[in-house]
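Omission of a single protein chain aside, the complex is shown with its protein chains in their original locations.
This part shows chain A:
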Amino acid sequence: MSAPMIYQKITKMIVILLIFLCAPWLVLSNTSEEEIGEFFKSGHTNNWAVLVDTSRFWFNYRHVANVLSIYRSVKRLGIPDSHIILMVADDMACNPRNPRPATVFNNANQHINVYGDDVEVDYRGYEVTVENFIRVLTGRLPPSTPRSKHLLSDERSNILVYMTGHGGDGFLKFQDAEEVSNVELADAFEQMWQKRRYHELFFMVDTCQAQSMFQRFYSPNILAVASSHVGEDSLSHHVDPALGVYVIDRYTFYALEFLEKAKPGSKKTMGQFLKVCPKYQCISTVAVRTDLFQRDPNQVLLTDFFGSVRNVEILLNTLALPNITLTSDTCSKSSCGNEEVSSRSLKYADQFPMPV
């Protein structure tokens, strides 16, 4: 081999090596640029989620598992508890028939306890009524309602509404006594739209004949998906022999499978999410409604609804403030108040009278 040949070979190798070294950098710099561009692409500044399980009794264990699984996913993707309204009609974790108290599982393998350590249920048991649900959506709550039970969304909020329970053509049963009809739901969403309570809304429902729930919607910027067509039943996924009940519904199961793979900064789109659970998996046909929605779902990030990617702004200029020496009084407002309180004699409250 002559010297020039060796020289050429070495230069070639160096070039290839350089390309290999640089490739990850090129990819990295590309994605970071995309991300910055996306921050102001969507017009929302905050995310809210209203997650509703409408059915009670032990044999409806799977509905509670459904809603808690979704709750867990959106929380993991970044929606804080203060922005999630969770309505659970029955307390499965504390049901006397639950062989594993204080847990709720969505899988027979019992991998994940969806009840977890910090579940903040905002409406529970008999508080889950059609009236309360509509009141939460429209904001017409009595003045005494605590902040955590309010949907305090504004015209820059993206809202996820997830419902699960037993339904029929045009209604979804709440508890055992009443039902919400698709007309009422459509009216409630219209009232929200009129009062600028949402920017975009994603409605997701897992129930029999679920498609009927969104057929009457007429307000703009709503994207809706349902687990089954009108005339079809939605089916449960599998039974846990240890619990003796079905633990999750098919549509929610496959939706979760998709969501579990997403990370907070995920690039997955709503378009992909809407294709989840094809007929061979769900047995029922997943119905989608996109005509009210103004963007192309394939261009909408999953985290626009299922997570909370905030817009942030770096503070470039600050005001110049003079240096003031802060003199702390020996007796500030709060500490003085405390002393007065402590000077009062304290006594225990009377004990609750107990039957002997």
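Assume a residue touches a chain if its C-beta (ideal position, glycine included) is under 8 Å from a C-beta of that chain, and two chains touch if they have at least 3 such contacts; residues count from 1.
By definition in this document, contacts and distances are computed from a predicted model.
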(request) Just go with whichever of "Methyltransferase type 11 domain-containing protein", "Ribonuclease P protein subunit p25", "small monomeric GTPase" or "GPI transamidase component PIG-S" UniProt uses as the name of the absent chain. (result) "GPI transamidase component PIG-S"
(message) Tell me which stretches of chain A touch the chain missing from the display.
(response) 32, 35-36, 39-40, 42-43, 45-46, 78-82, 130-131, 134-135, 138-142, 146-148, 150, 152, 154-156, 178, 180-181, 183-184, 187-188, 190-191, 194-196, 199, 221, 264-265, 294-295, 308-324, 326-328, 332-334
